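A protein chain is absent from this complex, but the other protein chains hold their places.
Up next is chain A:
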Amino acid sequence: MTKISEETQETRTGGLTSKPVVDRKDKQQKRESKNVMQVEDLNLWYGSNQALYEINMDVPEKRVTAIIGPSGCGKSTFIKTLNRMVEMVPIVKTSGSIKYRDQDIFNGNFKQEYLRTKVGMVFQSPNPFPKSVYDNVAYGPRVHGIKKKEVLDEIVEKSLKDAAIWDELKDRLDANAYGLSGGQQQRVCIARALAVEPDVILMDEPTSSLDPISTSKVEELVQELKKKYSIIIVTHNMQQAARISDKTAFFLNGELVEFAETDDLFQNPQDKRTEDYITGRFG
C-alpha cells in the first residue's frame, strides 16, 4: 500500500524543477529502487549556444519513458547526454549532474565505456556494421573480451530472440546485415545493443526511417523489452509516444516543459505549451 502512494507522489513531482530540498535525502533512498537515472540541473552548450536548460528528470526503472517535442527542441541532445555520446562533438560543455544508479556519470572516475555497456543505444537510422548478422550481434561481447564460441553462440541466439528477429534470421546468420530490410536491420541493431545486457536502452527515433509494419514490430518489441530493461525513447510521433510509453516528457526549446504519466500528459496537460503541442497547434 505505501509503495503505491509513494509512486504516485513521485510521478507528480518528478519532472518539475521546483523540488522541495528538505526531504531530498529521504527521497533519494526511496528512489533507489525505482529510478535508474536521475538528471539534476542539466545545462548543455554547443560552443556558446545553449541547447539544454536546467533539466531535472528521474527515469523510472523497467518502464518506457518517451521524449517528445518539435524538431530542434533538444530531445536528441538530451538522450545522447545520458550515455555521453553527445561529447563526440568536441565543443560540448555541460553542467549539472546525471546519476546512473546513484553514480555520477560525469565523475572522472566513471568510465564512459562502462556507462555505455550499462546504457545502450539504438540510433535513428539503422547502422549495422558491414559484417554478418552474427558478427554484428557478437561485436559488443567481443569488445568486452568474450571470445568463447559457445558463449557467443548463446548470446547471439538469445539477443536475436529478445529482439524478435531470431525466427526470420536464424538461417541467415552469416549473411551481411546490409542485405536485410530496414526494419530487420533496426532489429539487428536492437539485438546488438541487447547483447551486452545493458540496464537502460536509449532509442533515438528508432522508427523514423522504417515503414509502418516494421514500426509496429519495433513498437511491440519495446513493450516486451520493458519487462527487463528501462527504456527511454525519443520520438517525433505523438501517437507513438501515447501508444508505447508509460511516462512522457515534453521538451521545447531546450527546456523540459512537462514530465508526467503518459495518460495524464496527453489527457490533462498542466502546461499551456504542452497542450498546444499535443493538440497540434504547432510543431
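Simple rule for what comes next: a contact is a pair of C-beta atoms (placed from the backbone, for glycine too) under 8 Å apart; a residue touches a chain by one contact, two chains touch by 3 or more; residues count from 1.
Assume contacts and distances are computed from a predicted model.
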Options "NAD(P)/FAD-dependent oxidoreductase", "Outer membrane lipid asymmetry maintenance protein MlaD", "Phosphate transport system permease protein" or "Acyl-CoA carboxylase subunit beta": UniProt name of the undisplayed chain: "Phosphate transport system permease protein"
Residue, one of A:Lys62, A:Arg101, A:Lys131 or A:Arg273, that touches the chain absent here: A:Lys131
Contact partner of the left-out chain, one of A:Leu44, A:Cys73 or A:Val196: A:Val196
Listed residues A:Asn56, A:Asn83, A:Gln184 or A:Thr215, member touching the removed chain: A:Asn83
Residues in chain A touching the chain absent from view: 83, 85, 88, 90, 112-117, 120-121, 123, 125, 127-131, 139-140, 142-144, 176, 178, 189, 192-193, 196
